[in-house]
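Excluded from the complex is one protein chain; the other protein chains are retained at their positions.
This part shows chain A:
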Amino acid sequence: MGRTISARDDSGAESGRNASGSTAHVVLVTGVSRFLGARVATALEADPRIERVIGVDTVPPGTPLGRTEFVRVDIRTPSIAKVIASADVDTVVHLNLVTAPAGPRPKMKELNVIGTMQLLAACQRSPDMRKLVVRSSAAVYGASPRDHAVFSEMDEPVEAPSSGYAKDAVEIEGYVRGLKRRRSDLKVSVLRFASFLGPGVDSPLTRYFRMPVVPTVLGFDPRLQFVHEDDGIEVLRRMIVEDHPGTYNVAGDGVLLLSQALRRAGRPSVPMPAATLSALGDAGRRLPSMSAFSPELLRWLTYGRVVDTARLVKELAWRPKYGSEAAFGEFVQAQGLSRRIPVELFDRLTGGLGNSG
(Lines give C-alpha, C1' and ligand atoms only; values in the text may rest on other atoms or scores of the structure.)
Protein backbone atom coordinates (compact mmCIF):
# COMPACT_ATOMS: atom_id res chain seq x y z
CA MET A 1 0.00 0.00 0.00
CA GLY A 2 2.75 2.41 0.91
CA ARG A 3 3.75 3.62 -2.51
CA THR A 4 6.88 5.70 -2.35
CA ILE A 5 6.76 9.32 -3.23
CA SER A 6 9.99 9.57 -5.17
CA ALA A 7 8.79 7.13 -7.81
CA ARG A 8 6.27 9.61 -9.17
CA ASP A 9 7.95 12.74 -8.11
CA ASP A 10 9.79 13.54 -11.34
CA SER A 11 6.74 13.47 -13.54
CA GLY A 12 4.76 15.87 -11.37
CA ALA A 13 7.44 18.46 -10.82
CA GLU A 14 7.26 20.08 -14.23
CA SER A 15 3.63 21.06 -14.43
CA GLY A 16 4.17 24.76 -13.74
CA ARG A 17 1.65 24.74 -10.96
CA ASN A 18 2.81 27.93 -9.38
CA ALA A 19 1.69 29.89 -12.36
CA SER A 20 -1.99 29.01 -12.23
CA GLY A 21 -4.36 30.62 -9.71
CA SER A 22 -5.47 29.55 -6.34
CA THR A 23 -6.38 25.91 -6.73
CA ALA A 24 -4.48 23.34 -4.81
CA HIS A 25 -2.37 20.97 -6.87
CA VAL A 26 -0.58 18.65 -4.54
CA VAL A 27 -2.56 18.12 -1.36
CA LEU A 28 -1.25 16.33 1.68
CA VAL A 29 -3.87 14.98 4.08
CA THR A 30 -2.85 13.91 7.57
CA GLY A 31 -4.81 11.31 9.47
CA VAL A 32 -5.92 9.72 6.20
CA SER A 33 -6.55 6.31 7.73
CA ARG A 34 -9.19 7.72 9.98
CA PHE A 35 -12.73 8.35 8.97
CA LEU A 36 -12.56 12.06 8.27
CA GLY A 37 -9.23 11.90 6.49
CA ALA A 38 -10.36 9.08 4.22
CA ARG A 39 -13.58 10.90 3.32
CA VAL A 40 -11.76 14.15 2.56
CA ALA A 41 -9.18 12.33 0.43
CA THR A 42 -11.96 10.67 -1.53
CA ALA A 43 -13.66 14.01 -2.08
CA LEU A 44 -10.41 15.52 -3.35
CA GLU A 45 -9.78 12.60 -5.71
CA ALA A 46 -12.95 13.49 -7.56
CA ASP A 47 -11.58 16.95 -8.35
CA PRO A 48 -9.60 16.83 -11.63
CA ARG A 49 -7.83 20.10 -10.87
CA ILE A 50 -5.95 18.43 -8.06
CA GLU A 51 -2.96 16.59 -9.46
CA ARG A 52 -2.02 14.53 -6.50
CA VAL A 53 -3.52 13.63 -3.19
CA ILE A 54 -1.04 12.30 -0.67
CA GLY A 55 -2.39 10.72 2.48
CA VAL A 56 -0.22 10.17 5.52
CA ASP A 57 -0.91 8.28 8.70
CA THR A 58 0.79 5.91 11.08
CA VAL A 59 -1.45 2.98 10.21
CA PRO A 60 -2.56 1.82 6.76
CA PRO A 61 -6.04 2.90 5.75
CA GLY A 62 -8.82 0.45 6.49
CA THR A 63 -10.75 1.22 3.33
CA PRO A 64 -9.04 1.31 -0.06
CA LEU A 65 -8.20 4.80 -1.24
CA GLY A 66 -8.54 5.64 -4.94
CA ARG A 67 -5.80 7.67 -6.54
CA THR A 68 -4.66 8.91 -3.15
CA GLU A 69 -1.08 7.92 -2.54
CA PHE A 70 -0.66 6.57 0.93
CA VAL A 71 2.58 7.25 2.74
CA ARG A 72 3.12 5.61 6.05
CA VAL A 73 4.82 8.29 8.08
CA ASP A 74 4.47 9.49 11.60
CA ILE A 75 3.92 13.24 11.63
CA ARG A 76 5.64 13.37 14.99
CA THR A 77 8.93 12.65 13.26
CA PRO A 78 10.98 14.90 10.94
CA SER A 79 10.38 12.52 8.04
CA ILE A 80 7.13 14.38 7.36
CA ALA A 81 9.31 17.30 6.22
CA LYS A 82 10.93 15.05 3.62
CA VAL A 83 7.55 13.99 2.28
CA ILE A 84 6.38 17.59 2.00
CA ALA A 85 9.62 18.73 0.34
CA SER A 86 10.04 15.86 -2.07
CA ALA A 87 6.47 15.91 -3.37
CA ASP A 88 6.30 19.72 -3.70
CA VAL A 89 3.18 19.78 -1.55
CA ASP A 90 1.42 23.12 -1.81
CA THR A 91 -1.57 22.42 0.42
CA VAL A 92 -1.54 20.66 3.76
CA VAL A 93 -4.80 19.51 5.29
CA HIS A 94 -4.23 18.70 8.92
CA LEU A 95 -7.03 16.44 10.14
CA ASN A 96 -5.05 14.45 12.64
CA LEU A 97 -6.71 15.80 15.76
CA VAL A 98 -7.31 12.79 17.98
CA THR A 99 -10.46 13.44 19.96
CA ALA A 100 -11.14 9.96 21.23
CA PRO A 101 -9.20 9.01 24.34
CA ALA A 102 -8.16 5.66 22.86
CA GLY A 103 -4.90 5.26 24.71
CA PRO A 104 -3.16 6.91 27.60
CA ARG A 105 -3.46 10.67 27.73
CA PRO A 106 0.27 11.45 27.22
CA LYS A 107 0.20 9.54 23.93
CA MET A 108 -2.84 11.42 22.71
CA LYS A 109 -1.25 14.72 23.62
CA GLU A 110 1.91 13.75 21.80
CA LEU A 111 -0.01 12.79 18.68
CA ASN A 112 -1.94 16.03 18.73
CA VAL A 113 0.55 18.61 19.87
CA ILE A 114 3.97 17.24 18.91
CA GLY A 115 2.59 15.94 15.62
CA THR A 116 1.25 19.38 14.78
CA MET A 117 4.52 21.06 15.75
CA GLN A 118 6.52 18.81 13.44
CA LEU A 119 4.05 19.23 10.63
CA LEU A 120 3.99 23.00 10.95
CA ALA A 121 7.77 23.13 11.16
CA ALA A 122 7.90 21.25 7.87
CA CYS A 123 5.33 23.60 6.34
CA GLN A 124 7.32 26.64 7.38
CA ARG A 125 10.42 25.34 5.61
CA SER A 126 8.77 24.34 2.36
CA PRO A 127 8.90 27.02 -0.36
CA ASP A 128 6.03 25.40 -2.27
CA MET A 129 3.56 25.69 0.58
CA ARG A 130 0.63 27.92 -0.15
CA LYS A 131 -2.16 26.81 2.05
CA LEU A 132 -2.85 25.13 5.35
CA VAL A 133 -6.26 23.85 6.42
CA VAL A 134 -6.47 22.75 10.05
CA ARG A 135 -9.21 20.80 11.70
CA SER A 136 -9.78 22.23 15.14
CA SER A 137 -12.75 21.84 17.42
CA ALA A 138 -15.41 24.03 18.95
CA ALA A 139 -14.17 22.49 22.18
CA VAL A 140 -11.60 25.30 22.27
CA TYR A 141 -14.41 27.43 23.71
CA GLY A 142 -14.69 25.10 26.68
CA ALA A 143 -18.03 24.71 28.42
CA SER A 144 -18.96 26.58 31.54
CA PRO A 145 -22.00 28.21 33.13
CA ARG A 146 -20.25 31.58 33.17
CA ASP A 147 -19.87 31.86 29.42
CA HIS A 148 -22.22 33.75 27.19
CA ALA A 149 -24.70 31.73 25.16
CA VAL A 150 -23.28 31.79 21.64
CA PHE A 151 -19.60 31.82 20.74
CA SER A 152 -18.34 33.64 17.71
CA GLU A 153 -14.82 33.25 16.39
CA MET A 154 -13.53 36.32 18.22
CA ASP A 155 -14.66 35.21 21.66
CA GLU A 156 -12.41 34.00 24.41
CA PRO A 157 -13.96 31.60 26.90
CA VAL A 158 -14.13 32.55 30.57
CA GLU A 159 -12.50 29.25 31.47
CA ALA A 160 -10.14 27.88 28.89
CA PRO A 161 -10.34 24.11 28.53
CA SER A 162 -7.87 22.51 30.88
CA SER A 163 -7.80 18.89 29.79
CA GLY A 164 -7.97 16.45 26.96
CA TYR A 165 -8.22 17.14 23.27
CA ALA A 166 -9.87 20.50 23.91
CA LYS A 167 -6.66 21.74 25.48
CA ASP A 168 -4.69 20.18 22.62
CA ALA A 169 -6.85 22.02 20.11
CA VAL A 170 -6.15 25.31 21.87
CA GLU A 171 -2.42 24.61 21.71
CA ILE A 172 -2.61 23.52 18.09
CA GLU A 173 -4.33 26.77 17.19
CA GLY A 174 -1.59 28.61 19.03
CA TYR A 175 1.09 26.94 16.93
CA VAL A 176 -0.89 27.62 13.76
CA ARG A 177 -1.06 31.30 14.66
CA GLY A 178 2.70 31.21 15.17
CA LEU A 179 3.23 29.77 11.72
CA LYS A 180 0.90 32.36 10.24
CA ARG A 181 3.01 35.12 11.77
CA ARG A 182 6.22 33.68 10.37
CA ARG A 183 4.85 32.77 6.94
CA SER A 184 2.43 35.56 6.16
CA ASP A 185 2.23 34.36 2.55
CA LEU A 186 0.41 31.19 3.65
CA LYS A 187 -3.35 31.02 3.44
CA VAL A 188 -4.41 29.43 6.69
CA SER A 189 -7.94 28.21 7.44
CA VAL A 190 -8.76 26.93 10.90
CA LEU A 191 -12.07 25.13 11.27
CA ARG A 192 -13.67 24.73 14.65
CA PHE A 193 -16.06 21.87 14.19
CA ALA A 194 -18.98 21.08 16.43
CA SER A 195 -19.42 17.40 17.24
CA PHE A 196 -19.54 15.26 14.11
CA LEU A 197 -22.55 13.01 13.70
CA GLY A 198 -23.78 10.93 10.84
CA PRO A 199 -24.03 7.38 9.59
CA GLY A 200 -20.27 6.86 9.36
CA VAL A 201 -19.04 8.56 12.51
CA ASP A 202 -17.68 6.57 15.42
CA SER A 203 -16.64 8.77 18.33
CA PRO A 204 -16.95 8.90 22.11
CA LEU A 205 -20.14 10.85 21.50
CA THR A 206 -21.73 8.23 19.26
CA ARG A 207 -20.75 5.55 21.75
CA TYR A 208 -22.38 7.64 24.46
CA PHE A 209 -25.66 7.84 22.54
CA ARG A 210 -25.52 4.11 21.86
CA MET A 211 -25.37 3.14 25.53
CA PRO A 212 -28.36 0.95 26.47
CA VAL A 213 -29.43 3.49 29.06
CA VAL A 214 -27.99 6.92 28.51
CA PRO A 215 -26.76 8.62 31.68
CA THR A 216 -27.29 12.37 31.89
CA VAL A 217 -26.13 14.94 34.41
CA LEU A 218 -28.80 15.50 37.04
CA GLY A 219 -30.23 18.99 36.90
CA PHE A 220 -28.58 20.04 33.65
CA ASP A 221 -29.89 20.05 30.13
CA PRO A 222 -27.16 21.25 27.79
CA ARG A 223 -27.66 22.93 24.44
CA LEU A 224 -25.93 20.85 21.80
CA GLN A 225 -24.96 21.35 18.18
CA PHE A 226 -23.91 18.79 15.66
CA VAL A 227 -22.39 18.87 12.23
CA HIS A 228 -23.22 16.19 9.72
CA GLU A 229 -20.21 14.37 8.28
CA ASP A 230 -21.18 15.30 4.70
CA ASP A 231 -21.34 18.99 5.60
CA GLY A 232 -18.03 18.81 7.43
CA ILE A 233 -16.38 17.24 4.40
CA GLU A 234 -17.93 19.77 2.06
CA VAL A 235 -16.59 22.62 4.20
CA LEU A 236 -13.13 21.07 4.21
CA ARG A 237 -13.26 20.52 0.45
CA ARG A 238 -14.29 24.12 -0.18
CA MET A 239 -11.52 25.36 2.09
CA ILE A 240 -8.99 23.29 0.13
CA VAL A 241 -10.02 24.11 -3.43
CA GLU A 242 -10.98 27.72 -2.73
CA ASP A 243 -9.22 30.37 -0.68
CA HIS A 244 -10.94 31.20 2.57
CA PRO A 245 -8.27 32.17 5.05
CA GLY A 246 -9.40 32.70 8.62
CA THR A 247 -10.94 30.90 11.54
CA TYR A 248 -14.47 29.55 11.20
CA ASN A 249 -16.98 27.81 13.40
CA VAL A 250 -18.64 24.88 11.66
CA ALA A 251 -21.95 23.53 12.98
CA GLY A 252 -25.36 22.62 11.72
CA ASP A 253 -28.08 25.23 12.11
CA GLY A 254 -30.25 25.09 15.16
CA VAL A 255 -29.79 23.72 18.62
CA LEU A 256 -30.95 20.56 20.34
CA LEU A 257 -31.22 20.10 24.06
CA LEU A 258 -29.82 16.82 25.31
CA SER A 259 -33.19 15.82 26.75
CA GLN A 260 -34.83 16.66 23.45
CA ALA A 261 -32.28 14.67 21.47
CA LEU A 262 -32.77 11.62 23.65
CA ARG A 263 -36.54 11.87 23.36
CA ARG A 264 -36.30 12.11 19.60
CA ALA A 265 -34.16 9.04 19.52
CA GLY A 266 -36.50 7.30 21.94
CA ARG A 267 -33.50 6.54 24.15
CA PRO A 268 -34.06 5.72 27.79
CA SER A 269 -31.98 7.98 30.01
CA VAL A 270 -31.17 8.17 33.67
CA PRO A 271 -30.09 11.38 35.37
CA MET A 272 -27.14 10.99 37.73
CA PRO A 273 -25.21 13.39 39.92
CA ALA A 274 -22.17 14.76 38.12
CA ALA A 275 -19.78 13.05 40.53
CA THR A 276 -21.26 9.61 39.87
CA LEU A 277 -21.09 10.17 36.17
CA SER A 278 -17.48 11.24 36.30
CA ALA A 279 -16.62 8.13 38.36
CA LEU A 280 -18.41 6.07 35.73
CA GLY A 281 -16.36 7.76 33.04
CA ASP A 282 -13.15 6.93 34.88
CA ALA A 283 -14.21 3.31 35.25
CA GLY A 284 -15.01 3.25 31.55
CA ARG A 285 -11.48 4.26 30.69
CA ARG A 286 -10.11 1.34 32.65
CA LEU A 287 -12.53 -1.24 31.29
CA PRO A 288 -12.35 -1.20 27.53
CA SER A 289 -15.72 -2.89 27.20
CA MET A 290 -17.45 0.03 28.83
CA SER A 291 -18.13 3.31 27.16
CA ALA A 292 -15.65 5.84 28.46
CA PHE A 293 -16.37 9.47 28.60
CA SER A 294 -13.76 12.03 29.21
CA PRO A 295 -13.94 15.08 31.49
CA GLU A 296 -14.37 17.29 28.38
CA LEU A 297 -17.35 15.28 27.21
CA LEU A 298 -18.81 15.42 30.70
CA ARG A 299 -18.48 19.20 30.83
CA TRP A 300 -20.09 19.43 27.42
CA LEU A 301 -22.93 17.21 28.60
CA THR A 302 -23.36 19.47 31.64
CA TYR A 303 -23.14 22.96 30.21
CA GLY A 304 -23.34 22.47 26.46
CA ARG A 305 -21.95 24.83 23.87
CA VAL A 306 -23.34 26.78 20.94
CA VAL A 307 -21.28 28.46 18.26
CA ASP A 308 -22.23 31.12 15.76
CA THR A 309 -21.65 30.03 12.17
CA ALA A 310 -22.55 33.35 10.55
CA ARG A 311 -18.97 33.98 9.42
CA LEU A 312 -18.71 30.63 7.65
CA VAL A 313 -22.11 31.01 6.00
CA LYS A 314 -21.18 34.47 4.76
CA GLU A 315 -17.73 33.47 3.55
CA LEU A 316 -18.83 30.38 1.66
CA ALA A 317 -22.27 31.72 0.71
CA TRP A 318 -23.46 28.27 1.67
CA ARG A 319 -25.43 26.73 4.50
CA PRO A 320 -24.92 23.28 5.96
CA LYS A 321 -27.36 20.88 4.34
CA TYR A 322 -28.15 19.28 7.66
CA GLY A 323 -29.16 21.26 10.72
CA SER A 324 -28.18 19.95 14.12
CA GLU A 325 -31.53 18.16 14.43
CA ALA A 326 -31.25 16.61 10.98
CA ALA A 327 -27.68 15.45 11.61
CA PHE A 328 -28.80 13.84 14.82
CA GLY A 329 -31.78 12.29 13.06
CA GLU A 330 -29.55 10.80 10.36
CA PHE A 331 -27.28 9.35 13.00
CA VAL A 332 -30.17 7.83 14.93
CA GLN A 333 -31.63 6.34 11.79
CA ALA A 334 -28.35 4.91 10.56
CA GLN A 335 -27.65 3.35 13.93
CA GLY A 336 -31.14 1.93 14.14
CA LEU A 337 -31.38 3.48 17.57
CA SER A 338 -34.84 4.89 17.22
CA ARG A 339 -37.27 3.04 19.41
CA ARG A 340 -40.81 4.27 19.14
CA ILE A 341 -42.25 2.10 21.89
CA PRO A 342 -43.00 4.94 24.32
CA VAL A 343 -44.81 6.88 21.62
CA GLU A 344 -46.77 3.90 20.37
CA LEU A 345 -47.72 3.04 23.92
CA PHE A 346 -48.79 6.62 24.48
CA ASP A 347 -50.91 6.62 21.33
CA ARG A 348 -52.47 3.32 22.27
CA LEU A 349 -53.31 4.55 25.76
CA THR A 350 -54.75 7.84 24.62
CA GLY A 351 -56.48 6.45 21.56
CA GLY A 352 -54.38 8.66 19.33
CA LEU A 353 -56.08 11.77 20.66
CA GLY A 354 -52.76 13.49 21.21
CA ASN A 355 -51.66 12.85 17.68
CA SER A 356 -54.54 14.70 16.05
CA GLY A 357 -53.63 18.16 17.33
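Details
Here, a contact is a pair of C-beta atoms (placed from the backbone, for glycine too) under 8 Å apart; a residue touches a chain by one contact, two chains touch by 3 or more; residues count from 1.
As a working rule, contacts and distances are computed from a predicted model.
The listed choices are "Cell division protein FtsX", "Acyltransferase family protein", "Peroxiredoxin family protein" or "Branched-chain amino acid ABC transporter permease"; the UniProt protein name belonging to the chain that is not shown reads "Acyltransferase family protein".
The missing chain, though absent from the display, is touched by one residue of A:K82, A:R207, A:R263 or A:R311; that residue is A:R263.
Listed for chain A, the residues touching the missing chain in the whole complex are 145-150, 155, 218-223, 253-257, 259-264, 304, 306, 319, 322-326, 329, 338, 340, 342-344, 346-348, 350-357.
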